[in-house]
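In this view, the complex is presented without one of its protein chains, the others remaining in place.
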Amino acid sequence: MQREADLASHSAEEPTRRDFIVIAAQAFAGVGAALALWPFIHQMNPDASTQALASTEVDLSPIKEGQAITVVWRGKPVFIRNRTPEEIKKAVDVKLSDLSDGSARNDDLPERAPATDANRTKKGHENWIILVGICTHLGCIPKGQGLSDARGDFGGWFCPCHGSHYDTAGRIRKGPAPRNLEVPPYAFTSDTKIKIG
Amino acid sequence: MANHESTYRPTSSIGRWMDARLPVARIMHAQFVDFPTPRNINYLWTTGGLLTFFLGVQIATGVVLAMHYAPTAADAFNTVEHIRRDVNYGWLMRNLHAVGASMFFLAVYIHIARGLYYGSYKAPREVLWIIGVVILLLMMATAFMGYSLPWGQMSFWAVTVITNLFSSIDSIIPGLGTRIVQWLWGGFSVSGTTLTRFFSLHYLLPFVIAGAVGLHIWALHVAGQNNPTGLEIKTTSDSVPMSPYAVMKDIFALSVFGLLFAWFVFFLPDYLGHPDNYIEANPLSTPPHIVPEWYFLPYYAILRAIPNKLLGVIAMFSSILLLVFIPWLDTSRVRSAKYRPVYKWFFWLFIISVVALGYLGSKPPEGAYVIWARVFTAYYFLHFLVIMPIVGVTENPAPLPRSISESVLGKGAAPARAAAPLGR
Partner (left out) sequence: MTAKFCATLGAAVLATGLAAGAGALWAAGEETHIERQPWTFSGTFGKFDEAQLQRGFKVYSEVCQRCHSIKRLYFRNLVQPGGPAFSEAAIKSLAGNNYQVDDVPDEQGKINKRPAVLADSFPPPYPNEQAARYAQNGALPPDLSLIARARGIDAGTPFYRVPDAMLRDIVSGYQEAGADYIYAYLLGYADPPAGMKMAEFMNYNKAFPGHQTAMPNPFLAGDGLVKYDDGTPATVDNYARDVIAFLSWAADPMLQERKRLGLLVIFYLIITAVLLGLAKRRIWREVH
C-alpha cells in the first residue's frame, strides 16, 4: 500500500514529464487501432465481382414492335417492352388525376416528378418502356411479358398474386399495389443499346 | 477470485448502480489494474498478452472470412480466391488469418519455453500448467482443421495422412481404427463431407479456447505470476501494480511483435505456407512430399522416426501429453533454471532438439535424416522422463536471492510492509 502510494504521489509530482510521452504514445497507438477497424467494416460492402454486375447492357435491336423481353439487373427482373403506337397513345392519353400514384418513380428523375408517360420514358425513344418487374405490393413478378400473358384491364401488366393492374406505362391503376412500377436508371448508349444502372 | 481488499470506488452513479448488480468493473480493477505483478518479470512475460491479442485477431478475421467462404468441396478453393481477389480487403483478412496462426504458435512456443525455463509449472501452478496444455491441444486441433479449409493439395493430403493415423488402432482392436477413421471422415475417404464438418468445428473451437483461457487467467491470478527468480512476492516492494506497469510493457511488446507480424502479412504472406496449397485438392494425385505447417513439424518428425505405425502415433501424442506430468517429473526444489547451473544446459539441449526435429520434419524420411530424427526423439523423451527427475535431485542449485526486490535493487533494498494476500 505504502509503495503504491509512493508511486502514485511520485507521478502526481511530475505529471508533465511522464504523461506527455505516455499520452503521445497512447494516442498514436490508438489512432492506428481505430484506422485498423476500417478494413473490417469495408469488407462487407459489395465486392468487385458484385460491382461488375452493377450495370447491365442490353441490345434492343432483336426486340420487334409489340415484343417484350425480361433481363436481370442487380438480381432483379427488368421488363423491356417495345410498345406499339396504340399502347403509347393509351399511356399518353391518361389524365394524371385518374392515377392512383401520381409520382413518376423514375430513378433518373427527382422524387416529385409527375407520372406522365414522358417521365416514364426517354425522349426520342418513347416506344421503349423499361420497368423493374417487381410488383410494388408484395414483390411478385407481374405477368404481361409473354404475348399470350394476361395483361390486365389496362393493357400493361397484371399481377396474379393479389390482382394489381398496371397500364402500358407500368403505372398502377387498379388493385392493392401502392406505387407505379419503378423505372430503373438507364441510358441509351446508342440508338439500339441501353445500359441499365 | 475477487480481492476482498479491492480499492475500486465507483465514481459515477451508473458505476455504483452496476457495482451493486454485476461488479464487472470491480473485478476488472482488482485483477487487471491493481493486481500486484512481480517487478522483475522480463519481456518473456509479455507472451500471455500477445497470445490473447492473437486469439482476438484470429476470431475477428475468421468471422470476417466466414462471411465470404463456402465450406464445400466444390466451392472452398474458389471462395478463397474470391476473397483474395474481389472482396474489399479480402486479401488482407486472409493474410492476417493465415500468418496470424503462425504468429499464434510462435508466441505459444516462446510462452511454453519461458514456463519450462523458469519452472512456472511447479506448485502451486500445476493446474494452470495443465490448462495450458489443454489450450495447446485445442490450438493444434483448430489449426489442423483450419488448414484443411482452403482445400488445396496440401490441405487435402495432410488431412488424409493425419486422420489415417487413427487406423493404427486396428492393430490393437481389429476394425476399431477403421471405424473411427470413417467416422471422422463421414465416408470412405476424405471428402467434402469431412471439409464441412471441419469448418463447423474450426469455428467452434476458438470459443472453447477462449473459455479455457479464462480458466487459465483465473488459475494464474490465484497464485500470481511467476518471475525469473522463482520466488514468491513477499513484500510490497517486490511488486508493482499491473496497470500501468505491466500493461504498458505488454502494449510495447505487442507493437514490436506486430512489426514481425506485419512484415509477413504484407511482404511474405506465402512464406510460411506451401506452394502446393495453391493447387486445388485432387484425390487422385498425391504431392511428392506431404508436409504439415511449420508448427507441427517437430511432432511430425517424432511420428516418422518410429518405424512402427502405432508406436509412432503413440510417440507423437505422448510427446504432447507428457507435458501434463512435468510438474511431477521435475523434482527440483528450486523453481527457476536461472539458479540451476546443470539443468540449464539440458534445457538448451532440449530447445536445440525441438528445433532440429522441426527441420527434420520438413525433410524426406530417408538416410541420415531418419537417424538424426531418432536421436533427437530419444533425447526429447529422455529429457522429460530421465533428466528432469534425476537432475532435480542431484544438482546443487546456485544460491537464491533473498527476495525479488533484492534481485532487482541489490542488497540495499529498504524493507517494506508485507504484501496483501492474493486471490481468495
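Assorted remarks:
Labels for the chains are A and B, by order of writing; each one numbers its residues from 1.
The definition used in the following text is that contacts are C-beta pairs under 8 Å (C-beta built on N, C-alpha and C of every residue); 3 or more make two chains touch, one makes a residue touch a chain.
Keep in mind that what you see is a predicted model, and the values were worked out from it rather than measured.
Of the candidate positions B:19, B:81, B:232 or B:395, contact with the hidden chain is made by B:81. Across B:19, B:170 or B:276, the single residue that touches the chain missing here is B:276.
Residue-wise, the contact with the chain that is not shown comes from B:351, picked out of B:137, B:351 or B:370. Only one of A:32, A:163 or A:178 touches the absent chain when the whole complex is considered: A:32. On the side of subunit A, the interface with the absent chain consists of residues 7, 10-11, 17-18, 21-22, 24-26, 28-29, 32, 48-49, 52-53, 57, using the contact rule stated above. Although one chain is not drawn, its touching partners on subunit B can still be listed: residues 39-40, 42-44, 81, 84-85, 91-92, 95, 102, 106, 109-110, 113-114, 228, 240, 244-245, 248-249, 251-252, 255-256, 258-260, 262-263, 265-276, 278-279, 288-289, 291, 294, 297-298, 351, 354-355, 358-359, 361-363, 408.
Everything that follows uses one rule, which is that only the chains that are shown with their structure count from here on.
If you average the CA atoms of subunit A and of subunit B, the two centres end up 50 Å from each other.
Listed in rising order, the residues of subunit A touching subunit B in the complex are 1-4, 7, 22, 29, 39-40, 42-45, 47-50. Residue ranges on subunit B touching subunit A, taken from their complex, read 60, 64, 67-68, 82, 85-90, 92-93, 236-237, 240-241, 244, 248, 251, 255, 416-417, 420.
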